[in-house]
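The other protein chains are all here in position, but one chain of the complex has been omitted.
Moving on, here comes chain A:
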């Protein structure tokens, strides 16, 4: 494989305006498939979640999954779309063994939801509105395994093996309008859009939104316009983009590849390309069939869908607080600066902090723990904040113990470390590791007396009015009590003792 010529990114931005179009496929987490009662679940032995309908056997009659339609309408509403008063399914005809029917049931010119938008927050807090063209219902395809030749790849394969467990799983395809004017931030916008969409769908509980398992997939259409040109260039569609980071990389790579070809006087071939995770490049796939070649026509086996306005309004009422609304409300409730909010969002701590507050902690304490100490722990343990074994309730308990003086900040961190190490909840860790603050004055006084006796010159200084000299004695006491004393109380006792 020859390495494609690429243009330096800064030069791309100087000479061209990128235009993006993002198509996101979302597998709904319904119990059953779109048109039959087969279970909709990831994996399973091959061809065990199948029936005559999803295998396309003659005479089988599909019936629409009502819950999937509800999810489609709810997604449309959350994306600020209009909901069609009447729409039909259509057959998208192509011969390829991933659909045993020789067509995919989809929607063509009558999508259930259209003309919406999604506000997307970039890393620096800037909000970009992405216009949504449509969201339509369709079904997923089966999975092909290419045997022989290079592993799993189609080139050189001798034959293919088909598993139809996934064929017929409900899919919603969400298509943006062309995203223009983003300049150098286009790749970032693409990632931020897919991130916002994922967060939205997760909050609505309509999909697992696992990019690694394919329940959320993004196809990135990229084209370049020469600066000042009014017309869009020829686009390529990059598939196989399996992570948020890959969305950004794939868009950036295609921009630099297109630019090099265009600058060299060449033209872009309209084709499907495949993102290669390993080196961040794309490779040519098939030349795209035109819509005409799919010979769409209304699906005669499924009756039209005509959502009543009452039904649509009922569904609107079920849409939960959406991620950006929630962020805005939390910012107001807690009186956070934009920067403080961004720290919460970027570290992925926002829901954890909210849960800690719900468990009784003060929001400032909860934020400090999650954004600072626990975030550092997650990084050093090479895991995500949300995957740490400590729960928000446990963090709230630690905060409570600090507040009541039973733990110092230093001890609290040791307790948290214990929880993270799997030693149980905070109270168990305190018990096991003997971490409680020594609040028994008589025990502290003994340590104070010992320290004063050991450093009589310091004791004299304090007595002579140099109160700041007490620090050395405090340090000695803290050392003697293995950090388990309350430093403020120790200082009071020292001053009492020397009579200063």
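The definition used in the following text is that a residue touches a chain if its C-beta (ideal position, glycine included) is under 8 Å from a C-beta of that chain, and two chains touch if they have at least 3 such contacts; residues count from 1.
The definition used in the following text is that contacts and distances are computed from a predicted model.
Novice: Missing chain, UniProt name, options "ABC transporter ATP-binding protein", "Aspartyl/glutamyl-tRNA(Asn/Gln) amidotransferase subunit C", "NADH-quinone oxidoreductase subunit L" or "Cytochrome bo(3) ubiquinol oxidase subunit 3": which is it?
Specialist: Options "ABC transporter ATP-binding protein", "Aspartyl/glutamyl-tRNA(Asn/Gln) amidotransferase subunit C", "NADH-quinone oxidoreductase subunit L" or "Cytochrome bo(3) ubiquinol oxidase subunit 3" considered; the missing chain's recorded name is "Aspartyl/glutamyl-tRNA(Asn/Gln) amidotransferase subunit C".
Novice: Write down which of A:178, A:298 or A:348 is the residue touching the left-out chain.
Specialist: Answering carefully, the residue with contact to the hidden chain is A:298.
Novice: In terms of residues, what is the contact footprint of the unshown chain on chain A?
Specialist: Residues 30-32, 36-39, 45-52, 55, 63-69, 86, 88, 93-98, 100, 141, 144-148, 154-155, 157-164, 272, 274, 285-286, 289, 293, 295, 297-298, 300, 302-307 of chain A touch the chain absent from view.
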